[in-house]
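Here the complex is missing one protein chain, while the rest keep their positions.
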Amino acid sequence: MGRIGGTGMTDLIFYALSALAIWSGWRVFRVDSMIRATFALMVSFISVGGIAVLMSADYIGVATVFMMAVEMMVMGLFMVMFMMNPAGLNPMQMVHQYKFSIGAGIMGFVGLTTAVLLTNFPDNPLPENRDTLRDLGIELLGGSMLIFETAGVTLLATMVGAVALSSRRGRFGDSDVGAAPPGLHPGGEPAGRKVEKGGGHGGHGGHGGHQMMAEKTKPNSNDDPHEGHGNMPEMEA
Amino acid sequence: MTLTAILIVAAALFGIGLFGALSQKSFVMLMMGLEMMLNGTLLAAVGFWAFTLEGAPKGQLLAVLVMAVMAVELAIGFALVVAVYRKRQADVIEGIGTMKQ
Amino acid sequence: MMIFVLAFGMLILFLTFGIWFAAVLDGVFSRRLSGQSAVGLLAPFHAAAVYLTQQRLRTEAPDQLNWFLSIAGYLSVAAIGLAVVPFGPDLAVIGLDTSVVFWGACESLIVVLIFLHGWSPNAPLSLIGAYRYVAIGLPIMLPSMFVLIAAAIPAQSLDLREIVASQETMWNVIRQPLGLPLFLLLGLSLTLRGPFDYADSEDLAGGTSAEDSGANRAGWQVARLAMLVGFSAVASTAFLGGYLGPVLPGFVWLVLKTLVVMATVIWLSHLLARMPVARMLGLIWKILLPISFLDLLWAGLVALA
Partner (left out) sequence: MGMNWIAKLAAKAPVPIFIARGNDAPDETDKLHLNPNLSIVDTPRAASILLVAGTIPHALTAHLHRLHDQLPHPRATIFWHSSPTDQLSSALGVTHGDDLGSFLLQTRAALLTGERASEADVLPDEPANVWRGVGPHGQGGKGMMGGTPYGRPMAMTDDDMRDGLKLDAYTADFGPFLTMLPSGMILKITLQGDLFQKVAVVSPPYEDARQGREIRTLLKLLGLPALANRLLIENAHCEAGFKRLVTLSGVRRAIPPDLGRTHDGSDVRSRFEHMLNDPSNPQNLHLMGLGLGDLLEGREWQEAMLILNSFDNTSLRKICANTPTDATDDMGDSSEQASGGHEGMDHSSHGGH
């Protein structure tokens, strides 16, 4: 399936793209700057898209680049929005169970690789000159139309769900004032489970309580900024 | 470019993603780990399609579905991040030790 | 191989000439509108030379790598966008079955690159420009993709070469009258111009490029003009029949049509006022997007008829 100037060239491009995909994937979790992390992931996706194009999956490859550029852009914005330190100018490592995670990652890789090496895969490569794009189109709007349309409806439902989840107005009032269900009789205790006073939350705003917001009271909030940093992430190696 | 090579690359991406998803404290970084795992999956799906299916279009359909899954994961993930942040001002996993209330 | 080298040479020639011409045209339009005499043909070179003699300043704690990558990337994406355009039958640098989707990928990468350009200097005004651009740049891509798909429908192909071939009898601009105007708005947004210039606008003292100096500034301005060339070439291919035309060689026709599109975009950019972001978002989601649906619906109905 040498698409660009013979098999040797294709192999070379494949190895280069693979190396780029893995290296940038690794950088995602090693850089301080969230923006760099996000766009390293994008580079990884673009490389995989390139490999897909090498394998004659033109549409899949190009659409991966298309989708991932947009998705990573949105992700980058969320990074800047929610992170207290998106540029990594104040370097920190926000990790937990670090050794276990490394072990799990390596185990995952080794296990899958072993499985790959020990399995005999059938060898039915893509025939030369097959119009894969046309195949895909016919399949999407032919035999597998139901699947495709289900995916479409799922995406629509996702959009509705995402808007509902992220909007401020909830069923029982504004979400940021601590939504509570109405009482069983007028003015009574909220129905349902009781609120437990727990120091389980914290994070960003909680830290704010540290320095500047200590005096700021937050009426109507179930969250207490003074307790907020009970579990705040500590610096780790 | 052989199927084995492609699958090993996919396994490596999956492993990195697994490491990221398990180790990162921040929600958004955790989602990047999940995306990375799906990245490996996508590569493996396309690899199988190209080398073992004789170009049966259903293989490409699988890859399209993986992409749809990524989009759904991202959208719902961000919506949940926003919802949790509104309620708790939390942007790390430890911030929601409990899901109650 | 010979064909590839030929096409590549044409691309470089086209891009260089286009950038120069766009810069001249921009100067002419803006000075005409402000009631002043026109500028010389060499003015762009002089202006570029000024930037090249200046020092390249650093801001405090910038993201140097991304700063460089955003400028280089913007320029290369412009060139890559131009590369999918067929200069003649079967004469494209990148001949891809999915070139329309490929161009879409370029569009979305441009949003990323412009964001990075505003992000990297670590300065408030440029970051505001970057935020605002993403808010506008992502939604304006939706109508543009719909009109491009509509343009692909009569060709029954996502290949720009096929799309040109399908316009042998009638150009898409006549067949789908809503397509080109909507696509031109995208062009204003991709090249950071006039009513869609939310990244580099005057209310932010230059926005994402407020901190650029010296060679960086020259590079960014050249990249913007290159993007204009790339966009205009794609627009004239998808809607104005690309290289099709009588008597003259195909490449000349393509260049002429590209220049017409380019002049229109520059003219619109100087003529139209820019509204605040929230108002523009309303316009895009509530008016432009439904219009692009109509365009797609129309194209589908015509194809079925």
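In this document, chain identifiers A, B and C correspond to the written order of the chains, with residue numbering beginning at 1 in each.
In the analysis below, a contact is a pair of C-beta atoms (placed from the backbone, for glycine too) under 8 Å apart; a residue touches a chain by one contact, two chains touch by 3 or more.
Just so we're clear, the structure is a prediction, and the values are computed from it rather than from any experiment.
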Touching partners, among the displayed chains, of the absent chain: A, B, C
Hidden partner chain, touching residue among C:162, C:212 or C:295: C:212
Residue among C:131, C:146, C:231 or C:253 touching the omitted chain: C:131
Absent-chain interface as seen on chain A, which is shown: 81-82, 84-85, 90-92, 94, 167-168, 174-176, 204-205, 207-208, 210-213, 229, 232-235
Residue numbers in chain B that touch the chain omitted from display: 82, 85-86, 89
Positions on chain C contacted by the hidden chain, ascending: 29-31, 33-37, 39, 42-43, 45-47, 49-60, 122-125, 128, 131-132, 194-195, 197, 201-206, 210-214, 217, 270-279
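Keep this in mind: only the chains that are shown with their structure count from here on.
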Averaged-CA centre spacing for the pair chain C and chain A, given as whole angstrom: 30
Touching two or more other chains - residue numbers and ranges from chain A: 59, 63, 74
For chain C, residues that touch 2 or more chains besides their own: none
Touching residues on chain A, where the partner in the complex is chain B: 1, 7, 10-11, 14, 18, 21-22, 25-26, 28-29, 34, 37-38, 41, 44-45, 48, 51-52, 54-57, 59-61, 63-64, 67, 71, 74-75, 78-79, 82-84, 94-98, 100-102, 104-110, 112-113, 116-117, 121-127, 130, 132, 135-136, 138-140, 143-144, 147-148, 151, 154-155, 158-159, 161-166, 168, 175-176, 178-180, 193, 195-196, 198, 200-206, 208, 222-223, 228, 231-233
Chain B to chain A touching residues, read off their complex: 1, 3-20, 22-29, 31-33, 35-36, 39, 42-43, 46-55, 57-58, 60-61, 63-65, 67-68, 70-72, 74-76, 78-83, 85-98, 100-101
Chain C residues within the chain A interface of the complex: 61, 63, 65-66, 96-98, 101-102, 104-105, 108-109, 111-112, 115-116, 119, 122, 131, 134, 138, 141, 158
